[in-house]
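Please see the structure below; I have some questions.
Only a single protein chain was left out; the remaining protein chains are all shown in position.
Note that the chains are named A and B in the order they appear, and that numbering of residues resets to 1 at the start of each chain.
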Amino acid sequence: MTDSQSNYDVIVVGAGHNGLICASYLARAGRKVLVVEVNSAPGGAAATREFSKGFSVSACAHWLYQLNPKVLKNLALESHGLEFVARDLDTIALAKDGNHIVLSSDSIEGESLTDSDKLAYQRFNQQMLKFSKLLASAFERRAPKLLDRNFTDLATLAKLGFGMKMLGREDMRDFIRLVLINIYDVMEENFDNELLKAAISIDGVLGSHMGPRSPNTVFGYLYRRLGDVYGYKGPAVIKGGMGALGEAIAASAQSSGVELRTDAAVAKINLDVNKVTGVTLVGGEVIDADLVVSNADPKTTFEKLIGFRNIETGVARRVSNIRSRGNAAKLHLALKRLPDFTGLSDAQKGQRLIIAPTMNYIELAFNAAKYGEYSEQPALDISIASLHDDSLVPAGSQVLSAIVQYAPHDLKQGWEVAKEPFKNLVIDCIAQYAPGIKELIVSSELLTPQDLASEFHMTGGHWHHGELSVDQVMMMRPFPGASQYGTSVEGLYLCGAGAHPGGGVMGLAGRNAATEIIKRGDAA
Amino acid sequence: MHGVQRMDVTKKYDAIVIGAGHNGLTNAAYLAKAGLEVLVLEKNSYIGGATVSRELHKDWKYSNCSYVCSLLRPEITRDLELPRHGLQVVPYGGSVTFCQNGDYFGDYPDHERQYREIARHSLRDANAYERYSADVMKQTRLIRPFLMRTPPDPTSLRPRDIKEMLVLGKAFAEMGEEGLADTLRFWTMSIGEYLDEYFETDVLKAHLAGSGIIGTALGVYSPGTAYVLLHHYMGDVDGTVGAWGFARGGMGAVADVLAASFQSFGGEIKNDAEVGKILVKNGKARGVALANGDEYYADTVVSNLDPKRTFLKIMDEKDLPEDIVRKARNFKIRGSSGKLNIALDGLPTFTGIPKNSPLLHTDMHILDSMERMEKAYDDWKAETWSKDPYVDMLIPTQIDPTMAPPGKHMMTVFVQYAPPRIDGAEWTDADRDRFGKNVIDQIAKYSPDFKDLILHCEVRTPREIEDEVGLTEGNIFMGELTFDQLLFNRPFPGYAQYRGPVKGMYMCGSGTHPGGGVMAAPGANAAREILLDLKLRNTVPAGYADD
Partner (left out) sequence: MRPHDETMLLQTPFHARIAKACELNQWDEWKGYTTPHAYTEVEQEYFAIRNSSGVFDLTPMMKYRITGPDAEAFLNRLLTRDIRKVKVGRVAYAVWCDDGGQVMDDGTVFHLGRNDYRLCAYSRMMDWMQWSAMGFDVTIVDETAAVAALAIQGPTSCAILKAMGFEGIESLKPFGIRTFAFDGVILMVSRTGFTGDLGYELWIEPDKAESLWDKLFAAGKNFGIKPIGGAALELARIEAGFLQAGTDFVPAEETVRMGRSRSPFELGLGWLVSFDKPIFNGRRALLEEKKNGSRYRFVYLDVEGNKPAEHSFILKGNKVVGTVTSAAWCPTAKSNIAFAQVEARYGKPGEKLIAEVYYQRELQWSRVLAKCTVIESTVFNPPRRRQTPAADY
């Protein structure tokens, strides 16, 4: 074992976007920061993957729709190589007969829609944006403790309380009611069109172990709509795939003085009784630091890197009770050329395409996941990024990426046997809307939640490092007793999606964690 | 004589209560006790609503809706002198779940046998059960003091609301920071996930999870169902929190004594008097019109009906603000349960359990795994009854000698799930019969001689429950018990203090705080608010403090 010569103030474990963002803010505050990353490229789940010769694709998340604008600005990401090739895309809910519905940020279009649905959508949309705004005000700060309060937490609570009051009495009451119920009922309350209801409700369940009828899914929907608060009028596409975002954040971090070591797997976080002393890399190298910030999910952090035996039983129990059952698979298709979709113009094919004809379709797809089976008729969120960025593919070719739900991480029959049939099933599903697509496939791959888990080191393959349900947010995230980034271990902080406010490429967990560490100063 | 009759019809009462359910009767009793002249109007020829015992088979009494008693507030029982009027609640303990493999899980009423029985499946779970019980008791203790209080309006700045919010806040604060987080988790989690945090044994989880879904259109893995479990734990029999009992003579005995108490204060009950409309004039309630056209007048009109029925059926949309109509439409009151009431020629035997087992005196459940429980709910979502239904059976005649001839038995069978509509259409008699047969077949799988003992069977689907009792969609709690419809959200945000949108009009049913079950707290709480508005002496007792 060799001791590293450099003396770091902080070691960040994992160069996911939150880890890098946290590192950047800390470096800007004068800390000497080292980021260690097990993979060869920074970015974590913001990754681009060449899955077939010449064909690259965003390996996990494929849309950018809620990166916090303060982060974008503070880190000057656009001057570090981040380039939007498409912004404010529409969401198109596909119908087999071509009678699609187009959802823009504030209106909906489609032949099957009635005027009353269109009107209702505007009302609904405005109300949801108000609610998302309220959430946003709580998300840029650490989650307040409710009893052991101090000024910071009181200010957050006051802000939340004031925000609630500003909603007006009726909206405030609606907020209290809606935030815990299911998106299914809210859709039924507001709309008639089945396809529309499905298209909206899918945003309440993407990435989760929930169906539209599961209570808490309105919260999931509001969470997704945070992007609108941040000025995204729909999803955006990044040049070079999401990996380019990782690169840009890494470049920004490095320009602030952050040292980044890739291909460096942390074997364990070192402790002196209950105080962090640094990390040991696989291979035995020991790097010292008084602060370690983990971008890894809480289970990985405490179970693997710290070790349950090195924390108290109650904390270990809290950690092992975190629910993080990933259900989203990724399908990647390398295509000879742009496929035909019934009723879609070429320009429309570059928008966000949804396959989910009814809410019951999604719910039925979810039923399977409850019992450890994959959906026979999955719901899909499709992106053909190559329409906006031809650098991803050989000339004239296209690449299609789809988020597929539901594909449970712990599949009863085992993914070794199920992967191929499931992939074919998903392709068949797309082919119902894009006849002829099968003939265009040059190569294909399906990443199951198990693949995502091992590729991106996320327990359960869960995007959010832990279910985004109401019992696991705010002061319950990642678990009671660790909700303000600091943990029971002195000098250990969490900055990943498992921490408040949660996942998605938003960057707030990393930013808030840095703010907390800087605020605590020497006490951190 | 003619003149007398006319006078009767036009007579003005101080208050009219619509519906002689247990809450209506409780409410009426407290109003009458305060000196008001009160009329209770009941559409059926019998009283009690869903708190009823009926002789549908000669010499058998069926508690054909609610069937056991725990939640009935002891403050009310004592204050209205219900024991003097004849109420006896006999506690019973324990429960059992029959397993598909011929085994069973016996939740014995005595602690040590229960411990050993859980330990037979998992020693760890047997130990964890203590922690589970303590944790659920913490939540129970938090909610119990609020059963006999009016929920505050969190959007209001009136001194009373602020004071009540502080009481609520103080109770929550006493949980401590992590305890508070645990409370928020408990209120928002599914019963399945909550139990997953304690136990590894599937049958134990399935056994306990039943309380999280009874009467609820949610599955064991739907968030919010952990609270529903609490609703079954927060009652008590003689101070034993969480205990359940039989009302001697069936649940109708509860309604009978409430009526007797009400009548002892001079109250009047009219049966076969279905209310068609609440009469409103100049924004004030002034009485009711029956379906047959008769009118009765009072400046205070209290509805014991569920919120949907109250605002969408017996009130005129033009008399109501727009928001309440919308809220009533969105109110979740989905039917999810059915009921079989069966006269038996003798005591049935159950596979694996000896005839003398104490477990036969208890709640007997069918469904031994969480997956089967959840799949039963999938059927409900698909608008059909559960093919493999969850069943909670009791044979109260083993304890209560008044309900069937000696040696004969009455079995009450609660069934989850049964949807309010079948494939989008109304239930038909044929549907009902097939539903009933499916349940009987289910029970017969665990009781070989059961079918041969059946003398008579009444099958009730949500349709029958709605038609006879008047519960919209057949929802037994008059509205689902999810957080969006609890406390200050029950029945609707802004209307949780028993007052309707029209002056002089009130709600007192289980659709109001603290919700369903034979608790009588909504009726009593509503009476307190009415008397406050009328500036009369409060006759409603305060809740007992838990120590």
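Assume a contact is a pair of C-beta atoms (placed from the backbone, for glycine too) under 8 Å apart; a residue touches a chain by one contact, two chains touch by 3 or more.
Note that the structure is predicted; figures quoted are calculated from it, not measured.
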item: Left-out chain, listing which of the shown chains it touches; value: A, B
item: Residue of B:Arg141, B:Lys270, B:His456 or B:Lys503 in touch with the missing chain, whole complex considered; value: B:Arg141
item: Candidate in contact with the missing chain, chosen from A:Ala143, A:Ala316 or A:Leu335; value: A:Ala316
item: Touching residues (missing chain, whole complex) on chain B; value: 106, 108, 110, 112-113, 115-117, 119-120, 123-128, 130-131, 134, 137-138, 141, 174-176, 179, 353-354, 357
item: Missing-chain contacts mapped onto chain A; value: 271, 273-274, 303, 307-317, 320, 481, 488
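Here, only the chains that are shown with their structure count from here on.
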item: List of chain B residues in touch with chain A within their complex; value: 154-155, 172-173, 176-178, 180-182, 184-185, 188-189, 193, 196-197, 218, 221-224, 323, 329-330, 332, 371, 374-375, 378, 381, 482-485, 489, 493-494
item: Sites on chain A touched by chain B in the complex; value: 145-148, 169-170, 172-174, 176-178, 180-181, 185, 189, 213-216, 321, 323, 360, 363, 367, 370-371, 469-471, 475-476, 480-481, 483
